[in-house]
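Below is one structure, written out as structure tokens; comments come after it.
Heads up, one of the protein chains got dropped from this complex, but the rest are sitting where they should.
Just so it is clear, A and B label the chains in written order, and each chain counts residues from 1 on its own.
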Amino acid sequence: MLTDHNWILTVGVFLPLAGVLIMLFIPKEEESLNKAIAIITAAVTLAVGIATMAWFKYGSDSSKLQFHVDVAWIPAIKSRYIIGLDGVSMPLYILSMVITLLVMIYSWDHIPEPGNAKAFMILMLILQTGMAGTFVAQDLILFFVFFEVVLLPMYFMIGVWGGEQRQYASLKFFLYTMFGSALMLVAFLALFFQTGAQSFSLEYLYAHSSMISTNVAVWIFAGMFVGFAVKVPMFPFHTWLPDAHTQAPTQGSVILAAILLKLGTYGFIRIAIPTLPQAAVKWAPVIGVLAVIGIIYGALGCLAQTDMKRLIAFSSVAHMGFVMLGISTLTQFGINAAVYGMVAHGLITGMLFFLAGSIKNRYHTLEIAKMGGILKRIPRLGWILGMCAMASLGLPGLAGFWGEFPAILSAYSPFHNDYVHLSQPLFRTLMVIAAIGTVLAAGYLLWMFQRVAFGEASPLIAGDVDADGNDLHAGAHAGDHAGDHLVGERGHGAVPFSVGAAGNADPHAEVHDVGIFEWIAWTPLLIGIVVLGAYPDLMFKVLNGSVTKLLAPVQALTGK
Amino acid sequence: MLSTLLASDVVAPFSSPKIDYHALAPELVLAGVIVAVLLADLFLEESKKWVLSTIAGFGLLAAFIPIVTLAVSGHRARSMFGGAYVVDTYSLLVKGIFLLAGYVVVLLSQNYLEEGDYYQGEYYFLLLSSILGMVMMGSSRDLVTIFVSLEFLSIPAYMLAAWRKRDLKSNEAGTKYYLLGVFASAVMLYGMSLLYGDTGTTILKGIGAKLQNGSMSPVAVLGIVFVIIGFAFKVSAVPFHNWAPDTYQGAPTPITAFLSVASKAAGFVALINLIYVAFPHGGDVFQPMIGVMAASTMTLGNVMALRQTNIVRMLAYSSISQGGFILMPLAVAGGKSSGNALTAIVTYLAVYAATNLGLFAVIIAVSRKTRSGEVSSWGGLFSYAPLLGVLATAFLASLAGIPPLGGWVAKFGAFRAVITSGTNWGYALAIVGAVNSVIAFGYYGSLMREIWMKPVPDGDTAPIRTPSSLNAALMICGGATLALGVVPGIILRFSDIIKL
Partner (left out) sequence: MQLIVFIVATLMVLVGAVGVIVRKHPVHAALSLILTLFGIAVHFVALEANFLAAVQVIVYAGAIVVLFLFVIMLLGVDASEDLRTDPITAQRPLGAIVAVAILALVGTSIIVSRGILKVTAAGKAVKAANNLRDLARSIFSDYVFAFELTSVLLVIAVVGTVLLARKLPKPEPAVKS
């Protein structure tokens, strides 16, 4: 079995757990040691990922499943440990490793309240295993297990290290996702039995999709649709997202936006569409319409937000709408764009959440109205924010463009073959509406950037008042007051963990420009945004072959 | 009259029944240990009573040895007493589950008893007797044997539930359990007598041969219904669940663990024996009945659990709702998914035993410090007892069915069974189950929230000392819960080959 370095995926997926094992034996008081081990683990994992990239056969081979492992796992239920990497999974697999490492580096001096770096890092490593595993799993049950593994760590990440409403947000996140995945599991099982109860292997299911009658397939697709759509999240299942994002710690938001949301869209591309092509054609218009509603709704939602993080969260709903629009066309062009959009959104929105976190860290608020002129005080951070806002609105030359523009374009001519076709008028209408969505996106992002960055420094940014508007020059104890406020924010001050040192006494001392760990964490993302924007073919080349292969069952539909 | 009774004409000499002592070895070993405990209790001084728990624990492990030898002996089913008592792979598997669960309960009881000044000898005597009843239930294939096994496992349990004599709640627990249990026995006996009257045999296989779909007499239908209702009490299925919360709350915690896991599992084992051997063709009668029971049991159990503030009471309702999940595959037994349903139930019982006993071990450990059973007493557990916090989280996640912990395998099997049936009815049950597994997280999640996100209620963050027996129980259950989820093959390879 050990040919073509196929051990490397297993190592890449489970290596973080080895780090967890080591950390279990280190007392939590050794904060730096814990952080260092976690970061080293993540770095080694990424090194394994880079080796995977190096060994990956590009060109026409990129459509094949590489590093394929197929060994017995649970013979009794005919589920096997099948993993493999193709052109669609590879970028997302690597992205998950990059993001985890960067988030950990960022965490070096940004462990959110109430501290306990050890538990925080362990949860991130477990998350990493779940995310990477989901992208390489080629067996439905294995996919399901990895898909679920990410739930609990994220629940705790939001629930323990989150903002004031963290318990509500974390429970909402969990219940929504769990509801989706319960239905998804039922759908998986139904799929298994409708194809003769032979195998959960995706390869087998692709080949036998025609065994299912369309009526049944439509229902099975419905189950998967709910499971994946909650995760994406698509309108009307999106309501958990703004709460989860707003309340999650920066690291949680970044991982959530950059990777977790992609598990849903990836599920559509990898599982729902190729295994149930006959149902996908029926559902495509529904998905398309919901996607566009999501785009417009997300954009309008953004315009109504006063909180920066909430604004970025709503922009996620809109951007994932573009991705879903691309997927709903069921064309090679559209799905290529969708995967590109997933990676681009991961980089850009991840970056935006980093920035929001850093601003919050400096000013203890994300109220857009209280900010203004941060270019005056912290110009580097301000310009990075500007660049990311531009990338997010889809400026040509930056990564966001190549996700958004082709997705809209693909709706011009949705899927059709000799037997089946999607409604052209409908999708062209959707195309026009989605295009309006990009205008709105430009509107809210530029408006946000303008209010935050330009103009004279507001009293808060200039350091004259604190987040509550108390005059910091008024009395000698003002600094202490700011500190009290920070601790008080956590409820009654009686928190489960030792209270960290974030309650800084002097806000003036804190407002420095981009710090060293921030530079290390952000530079790779910024480079990625620029490189993928300037040379999109770099990724389209990798994607295209696999996308063609995944769409083959749809192409082969005969309409019977 | 006496002379006519005693007057005997010449008859064939009595031939004693063949007894396969190897097959009966687990029961005989257990019976020996029971006597040993009772005798040792007489001669031991008060200060040396701890020996009894050791005897009980090793006795249970010793009874496990013949189970292993029987399993590897490769015999097919060993049938005794005209088919009334059968030792096959299925019965060996469930006996193994009972013995291991019993061992964990002994570990849980050890310090609880020593520190609480309870009678130890009688406690272990009754506990082992109840386990013996369960072990017998695994092999019972005859109405009389099933009834004796049921009483065998129930009567000691009634007394164990009322163990804390001075505590009103414990008295209430025992009395309620006793009265409703006896009532259920009566209903079940009436059903059995109807079945016997119709078929003329008490052997399950014989009953199965007589009861055919379509040609069943109303009396037999009534018999099936009554027998199932009798066991529905035992597994606390809605609407026969009323005793469970009060009994669980009032009984000593290790006994609550025992009742909610082993006793319940024994009820399911009896139901399996009856449905698979005696009523395989009675699907029209029991399927709708059990289906409705399963759906209402999991729903009502969940909804009630959401409102509880006492941990044990919450777990009582949780255990009711888990019972609904175990009933779910039984609702499609008899059809084409019979095999899957059997695998699913036995797997579920094993996973549920490991998980729930583990959770009770945590409860016992935590209440040693907090002396409270309220949900809020778990606040901030993770901050002062990280290991217990993580273990409790793992057990809760397993109960909620989140991979990679054991629970998902169990839930998966249950869903698989109902979906294989291929009927709309099966799909409907699967959807109800899916929705319920989400609702269930409402309360499992609220416990997790206490552990991780809430402040310590009284600010007392001294670490919790756990005695070594409790640690062993935690380790066994934690290891089993994780292992069953990551490599489910360890249970599925057995539960998949069993047949009835």
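Following the convention adopted for this analysis, contacts are C-beta pairs under 8 Å (C-beta built on N, C-alpha and C of every residue); 3 or more make two chains touch, one makes a residue touch a chain.
No experiment lies behind these values; they were computed from the predicted model shown.
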{"item": "Touching partners, among the displayed chains, of the absent chain", "value": "B"}
{"item": "Candidate in contact with the missing chain, chosen from B:Met80, B:Leu189, B:Leu306 or B:Ile431", "value": "B:Met80"}
{"item": "Touch with the omitted chain, as defined above, among B:Val221, B:Met289 or B:Val303", "value": "B:Val221"}
{"item": "For chain B, residues in touch with the removed chain", "value": "1, 4-9, 11, 14-17, 31, 34, 38, 46, 80-82, 84-85, 116-119, 122, 125-126, 129, 132, 136, 142, 144-145, 147-149, 151-152, 155-156, 158-159, 162, 164-167, 169, 196-200, 217-222, 249-250, 312, 371-373"}
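Methods note: only the chains that are shown with their structure count from here on.
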{"item": "Chain A and chain B: spacing of chain centres that average the CA atoms, whole Å", "value": "43"}
{"item": "Residues of chain A touching chain B in the complex", "value": "28, 73-77, 119, 141, 144-146, 148-149, 151-152, 155-156, 159-160, 166-167, 170-171, 174-175, 178-179, 182-183, 185-186, 189-190, 193, 197, 491-492, 494-497"}
{"item": "Complex contacts: residues of chain B adjacent to chain A", "value": "343, 379-380, 382-383, 386, 393, 397, 400, 402-404, 408-409, 411-413, 415-416, 419-420, 422, 427, 430-431, 433-435, 437-438, 441-442, 445, 448-449, 452-456, 459, 487-489, 492-493, 495-496"}
